[in-house]
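Only one protein chain is missing from this complex, and each of the others stays in its spot.
As written, the chain order gives the labels A and B, with residue 1 at the start of each chain.
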Amino acid sequence: MTAALTESSTTTAPTTGATVQLNSVVKTFAGQTALNSIDLEVAPGELVALLGPSGCGKTTALRSISGLESIDSGRILIDGENVAETPTNKRDIGMVFQAYSLFPHMTVLENVEFGLKMRKVAPARRRERALETLDMVGLTKYRERFAHQLSGGQQQRVALARALVTRPRVLLLDEPLSALDAKVRVQLREEIRRIQTELGITTVFVTHDQEEALAVADRVAVMRDGRIEQIGTPEQLYATPTNAFVADFVGLSNRMPAELIDGQVHLHGCTLTLLGGPMPDGPVLALVRPEDIALATAGIAGTVISSSFLGSLRRTRVRLNDGAVVAVQHEVERRPLPGDVVTVQLKGAPVSALPSEQKK
Amino acid sequence: MSLATESAPEHDGVELTARHDPRVALAKSSNRRRRLAYAGLTPFAAYVLIFLALPTILAVVTGFFSDDGSLTFDNVTGLFTPTILATFGSSFWLSGVSAVIGSVVGALICYAMLGTRVGGVLRTIIESAASVLAQFGGVMLAFAFIATIGVQGLVTVILRDTFGVDIFADGVWLYQVPGLILPYVYFQVPLMVITFLPALTALRPQWAEANATLGGTRFAYWRYIAGPVLAPAFLGSLLLLFANAFSSFATAAALISQGSQIVPLQIRAALVSETVLGRENMAGALALGMIVVMVVVMWAYSVLQSRTSRWQR
Partner (left out) sequence: MSANVAAPVPPVETVSTRAKPANQAVRIGAEPSALTRRLILGIIGAIFLIPVIAMIEFTFRNGLAGDYTVGHWTGLFSEDSARTYRGLYQAIGNSLVLAAVTVGIVLVLLLPTMVLVHMQFPRLKRTLEFICIIPITVPAIVLVVGLAPIYSVVVQVLGGSTWTLAFAYGITVLPYAYRAIQSNLDAIPVTTLSEAASTLGAGWLTVLWTILLPNLRRGVLAASFISIAVVLGEFTIASLLNRRNLQTALLQVSQSDPWVAVIFALFALALAFVLLLIIGRLGSATPSRRKS
């Protein structure tokens, strides 16, 4: 089942990660369907992010894998074994919660040792292994501190070490960074990714922050209303969203009124390929990414409303002559001021579209 | 002529004297406001001084004087006579036993309430019942227990007639110190519920969940996590219960009309009867003794409380 813990194997050698499968998993809460027949497969050593707005079911899905939520029907397979009836403490998983999960009366080291203690590992052995794992997250010198003496980022690193010390076959992360400051968030997500890759642990990561999901995951599953709308690599989701919800949720997009004729999007004199499934011809709202529009010398005329400096690029909001307001992404050297008259041009990338009457 | 070395403040080109300087005016008005605010504290301060500080001091100090007004330590040393020591002993025993029983039963109730909805029907009823019964002391409680397990009490009669058990076969114990245990437990348990429930509900669900994901059983959760985290709060509540029982007077007074088996009754005897061991100011010495015990217990309680709140952050 699990890699033997009592052997003194090199701890940083990747374990053969387990496969995780959800088959037609359904879960309802008091009449509301939280999971609407979810199918998901995670390959060994892969990090899949579950991304979506609150209420979409991503946390429920994660907690079903851990056993902290029971499911109404379907199967949950870890390494091919159906664990739906197995209690949480026998599933051999590691879980990191959003906050408050460290045991307050135990030192950092005792917290990290806890999983090994539950497996009846001898005190000397478990101390050694706990220190190794604590070292992986860089907190060895905090081992005698208590949770309330640590910052949020440090607490989450301890929580990570605690979850990993038993080298579980699956690692589950429930919005582990949402309660942290922006800067700490970026640092910690990279650390999590690094450790996960080194250990080769199959990981499921829940977040509502699309930037986080795209930065960290091998594949991202975008969820809405208890269903997976699309699952794919970050590049696939960004460049070829299969429907408008995904296109809207992942990255920014401008909505521009356009005409769909013969399966092609006609917009401001350009003909663009339609992404996603076929749609009936007629008026549509095209979803165009800010980086697919450029400030040009010739094109559609418009007036600048505002411009934001974002460090490595600028995003300028322009009111076009037909009334639509679009965000244009461009190099920082150009500094449009409110009221400037500019021309924008579509770069010709494929776009998704929403039927025109439907407001999302 | 301004004495300041810096140039005098100007407003619209006109030099300002101190009287018109807005900075000075502001400082003055806020000073006045400050003084007014301090004055606002005096009524309460006076009240507490007269009706709390003064009586406490008087109570303690009378123990150091004898009837004729001379300073003496006789009363205080009188605390260490066998009779009085036995009285303190009974008080400790009664308070300890009722505190232990009360805290265990109360903790069980709190445990049973885990997971009930805050503000829900069950919770509200239990919390209200607890507040009421915690205050239900003294005379009314004595009545209740006489009616229950008095010589003609309901339970006494049922046990005797239906089960053939005579609980007073070896003598009527209700009107002595052992008989106080049941009524005391009756108001100790609700007090425990009131003081311990916040600690129990402050247990974070993430801890139980983390324990489960780390492979721990339910028993492991309570043994290694919930138990240790709750221990300071439990002990603190236990101490509070002890203090509560130790300082209780009314119930004992109502059940034991004559006699001074516990310290509060001893104080009654000293105040009411003409002579107690020939020393009226004994009451003051007894009061001093009680305060010492209470201070120690409450100090320990506050230490445990600060431990608890540290982890509840």
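FYI, a residue touches a chain if its C-beta (ideal position, glycine included) is under 8 Å from a C-beta of that chain, and two chains touch if they have at least 3 such contacts.
Being a predicted model, the structure only gives us computed values, none of them experimental.
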{"item": "Hidden-chain contact residue, picked from the options B:Leu79, B:Ala212 or B:Leu304", "value": "B:Ala212"}
{"item": "Which residue of A:Thr59, A:Thr88 or A:Thr133 touches the chain not shown here", "value": "A:Thr88"}
{"item": "Which residue of B:Ala86, B:Ala112, B:Val172 or B:Val303 touches the chain not shown here", "value": "B:Ala112"}
{"item": "Residues in chain B touching the chain absent from view", "value": "37, 40-41, 43-44, 47-48, 50-52, 54-60, 62, 105, 108-109, 111-116, 118-119, 122, 124-129, 131-133, 135-141, 143-145, 147-148, 152-155, 186, 189, 203, 205, 208-209, 211-212, 217-219, 221-222, 226, 243, 247-250, 253-254, 264, 267-268, 271-272, 283-284, 286-287, 290-291, 294-295, 298"}
{"item": "Hidden partner interface residues of chain A, rising order", "value": "23-24, 39-41, 43, 67-75, 82, 84-85, 87-89, 219, 227-232, 236, 242"}
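The rule is short, and it goes like this: only the chains that are shown with their structure count from here on.
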{"item": "Whole-Å gap between the CA centroids of chain A and chain B", "value": "52"}
{"item": "List of chain B residues in touch with chain A within their complex", "value": "204, 206-207, 209-217, 220, 224-225, 228-229, 310-311, 313"}
{"item": "Residues of chain A that touch chain B when the two form their complex", "value": "66-68, 87-95, 97, 99-101, 103-105, 114-115, 117-119, 148, 159, 162-163, 166, 172"}
